[in-house]
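Shown here: the complex without one of its protein chains, the others still in place.
Order of writing sets the chain letters: A, B and C. Residues in each chain are counted from 1.
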Amino acid sequence: MSEPLRVAVIGAGHMGADHIQRIDRVVSGARVVAVADPDTGRAKDVVAGIDGVSVHADAMAALDAPDVQAVLIASPGPAHEEVLLAAFARDLPVLCEKPLTPDSAGALRVVEAEAGLGRRLAQVGFMRRYDAEYLRLKSLLDSGRLGRPLMLHCTHRNVSSPPGFTSVMLVNSSVSHEIDAARWLLGQELTAVTVLKPRPSSHAPEGLADPQLVLFETASGALVDVEIFVNSGFGYQVRCEAVCEGGSARIGDEHAMVVTTAEGAYEEVAQDYLVRFAQAYDQEVQAWVDATRQGRVTGPSAWDGYAAAAVAEAGVRAQESGVRTSVELAECPALYL
Amino acid sequence: MSEPLRVAVIGAGHMGADHIQRIDRVVSGARVVAVADPDTGRAKDVVAGIDGVSVHADAMAALDAPDVQAVLIASPGPAHEEVLLAAFARDLPVLCEKPLTPDSAGALRVVEAEAGLGRRLAQVGFMRRYDAEYLRLKSLLDSGRLGRPLMLHCTHRNVSSPPGFTSVMLVNSSVSHEIDAARWLLGQELTAVTVLKPRPSSHAPEGLADPQLVLFETASGALVDVEIFVNSGFGYQVRCEAVCEGGSARIGDEHAMVVTTAEGAYEEVAQDYLVRFAQAYDQEVQAWVDATRQGRVTGPSAWDGYAAAAVAEAGVRAQESGVRTSVELAECPALYL
Amino acid sequence: MSEPLRVAVIGAGHMGADHIQRIDRVVSGARVVAVADPDTGRAKDVVAGIDGVSVHADAMAALDAPDVQAVLIASPGPAHEEVLLAAFARDLPVLCEKPLTPDSAGALRVVEAEAGLGRRLAQVGFMRRYDAEYLRLKSLLDSGRLGRPLMLHCTHRNVSSPPGFTSVMLVNSSVSHEIDAARWLLGQELTAVTVLKPRPSSHAPEGLADPQLVLFETASGALVDVEIFVNSGFGYQVRCEAVCEGGSARIGDEHAMVVTTAEGAYEEVAQDYLVRFAQAYDQEVQAWVDATRQGRVTGPSAWDGYAAAAVAEAGVRAQESGVRTSVELAECPALYL
Partner (left out) sequence: MSEPLRVAVIGAGHMGADHIQRIDRVVSGARVVAVADPDTGRAKDVVAGIDGVSVHADAMAALDAPDVQAVLIASPGPAHEEVLLAAFARDLPVLCEKPLTPDSAGALRVVEAEAGLGRRLAQVGFMRRYDAEYLRLKSLLDSGRLGRPLMLHCTHRNVSSPPGFTSVMLVNSSVSHEIDAARWLLGQELTAVTVLKPRPSSHAPEGLADPQLVLFETASGALVDVEIFVNSGFGYQVRCEAVCEGGSARIGDEHAMVVTTAEGAYEEVAQDYLVRFAQAYDQEVQAWVDATRQGRVTGPSAWDGYAAAAVAEAGVRAQESGVRTSVELAECPALYL
């Protein structure tokens, strides 16, 4: 074991606190040395019991704390761009929680800044790429054993939506996971999107169009349909079936334990994404730490973050207009090809 | 056991021969007494070994054979309307294979003729309504236990399409089963349809748009998506997941026997609809025989046949235009309400 | 359709009434023409609405009713032997509900009587041989694709036991189904049996050793373990896993419909054997009718009934003694080889 990677964490809210605990207790080879949060009291609470962490109100101060070697951004989306550019200026590798930035214009500025450096420093927090089931599906598709993919049928359900969740957020926050997963699994960009809104569930908050059916078309002519249902009431379910020329493959069913009682034979359904994807989060941060210590950047790129933002924006326009909407992407810098 | 129902079967092709065997060997309480087919040689071959069956080149002659009490129509679609109207004129109950007629105009004439009689004589051959799994799903939805249905996700796959199968037939022949199943399961009419065509599978015959994704909207604002894939290469699969306000329910997975070898744990997938739905066909004809002997008509009605035809026509227009297309239905006669 | 087979049914209790309804309404090519039951009132109620059935207090009178061509025995076990021998004397084919006779001595007399005729007339009511899942498993084992079978793991659960059910009946009534299924699936005799009794479930009636674990050894050295649990409280479950040299295969899991609610993802579990095996009963009687009309006997033989009785008797001795007990079989007459 060589010396651990010294990480500054920006943001000590729900996700930031989770990542700080992960680096301290789960991830091997890294330690948190600085934390930034406007609410320094909250930040101090989070790092209580961890030795040698400085707390800052300002993100730049955390980046400039002694010996910082890498940055993990878990602050709200609007704060991401400034920190990313500052990390680039200091030559620091960054793991940035999704979204890369709230809109595609900001994401494109990040992409262009990194392309200007001529090498990658940023990884975006699309943790499904580290989930064991998704990895098996990706590996199967890449093997070519099932032939060319024709369709992805995706299901994304939450028990209930948090306060303030809007119809637009079903597309640009929830479905952004499927946007990245589809691009990654299929290895191609999404080119158009259509959004269909059935009559809402009576369990959805007043005014929220929930569920919705979001349809994507890809560059090579595949289709992706996504049921997004954030007030399903019955579980956190993430499923994906890839229909290919030579077969189909499905992940996401519940099968770890079958219990039979007088009520029937049943299987537990996860109720929370931190439970369902705990492993994936661990693997994501571990992979980032390992790569960073070797001077490499390997995960979802700033381009992936930009593309997700651009597709989500087209999705929101499609949701508003009710018709099929093309996705317009900037030219992809050579760095990401 | 009272005397068996005496049935005339119109058409002795693939489906007709299958129904003749069914009535002779499987169905209790009925016997075939007359068969009509322009190819009387074929018809004679089919009834060889069955006592007391007269063979006719002309459908009307079969209807007028002595003591005919009921008619089963298994001739090609364009021949259905004439036989249906003739059966109505003779007051004979009819089980008519799908489609009721090839187009909605013909179907509407049948509906109006039957409505003019003031009582039902016709049942349409939508046999999924007799399938054990569909019946369980229907019963669950009707129980209200899962609340109002919001979406149906349907999968309909064949191993390969027969010669001459066209892109239009994916919608108006294959998907017509889902059209009826959705109307029946949800208890409401379909009001609009959109058809999406991904780049075809390389295993599809030249020029065939296969697979396709067909989207229906219903009168109360539910959504129905159907993957129709007639050259999947890997099986005959019919699945349906109903997503409701209080839960979801899925039928159609393969689970009857799990075999584990060095290749993995696998389950057989049916390769043919006559295998998958053999039971449903048996139950359908048995139910029709039982009801007919009691002077009742209980199954899918001429209106159901008309509605399926009208939706399928809108589907074909949507397929051609590439945009959402409304379904226009005539007013439903009181007989069917 | 030639003339239907004219069947005398002996016994109009639960099982007899069920078979009478089956022949009248489900099975093609047969009709009930005579019924015998000491309680002729009960018998008359059962055949109300069926034309042309004579009712008798005495089984022999039913056998001698005009034009009887075949006999279905559904009376209590102790009455079987006399009717079987009488049917043999009249050259009538018989479908005899399990058990063939209550003890192996009686069963052996039936076997010897039939062997003396030089041709088979009797079929025993082991209906699992007609169940679709068992047939798939049998077909797979016979194909040799998985190699030689080494073990069968069997589960047999009921919701609750009827009044008067004894510890002995778990072995010689319930497990007799697995005795026949194991002999049939493996194609060999069972040679020894051991019975283990855990501390009973608190839901079992006072004094009933429930569940039990029954272990069989076969002629070629395979093992069969059976969990018999007649007061499971949660369902009627029949499972069988065959472990072979080249793989394993399992039938009997519940999978027809998966329902997901806030309680989890669950599947209905059958609560009754007449529900679970309705199809098998239908197929069994249909197959018997079809074979009988062609002058053939094809199903489980009197020898199968005898062997089941002999194994069950050894099982009861093993249950009493607590140690491994050998099964002693008479020499198998050439008729059954």
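What we mean here is this: a residue touches a chain if its C-beta (ideal position, glycine included) is under 8 Å from a C-beta of that chain, and two chains touch if they have at least 3 such contacts.
Just so we're clear, the structure is a prediction, and the values are computed from it rather than from any experiment.
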Of C:G13, C:P38, C:P205 or C:G233, the residue in touch with the unshown chain: C:G233
Touching the absent chain when the full complex is considered, from B:G125, B:P200, B:G235 or B:G305: B:G235
Residue of A:E82, A:E189 or A:D253 touching the missing chain in the full complex: A:D253
Touch criterion as defined above, residue of A:V27, A:V55, A:L152 or A:A280 at the omitted chain: A:V27
Missing-partner contacts on chain B, residue numbers: 159, 233-235, 237, 253-254, 259-269
Residues of chain C (touch criterion as defined above) contacting the omitted chain: 147-148, 150-151, 153, 155, 194, 196, 198-199, 201-203, 211, 213, 215, 217, 220-223, 225, 227, 229, 232-234, 243, 245-248, 323
Contact set of chain A toward the excluded chain (per top definition): 1-2, 4, 24-29, 31-32, 50-52, 132-133, 136-137, 140, 146, 246-251, 253, 255-262, 268, 279, 286, 290
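One rule holds in what follows: only the chains that are shown with their structure count from here on.
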Chain at maximum distance from chain C, centres defined as averaged CA atoms: A
Centre-to-centre distance between chain C and chain B (centres being mean Cα positions), rounded to whole Å: 37
For chain A paired with chain B, centre-to-centre distance based on mean C-alpha positions, whole Å: 44
Distance from the mean Cα position of chain C to that of chain A, given in whole angstrom: 57
Where chain A touches two or more other chains, by residue: 233-234
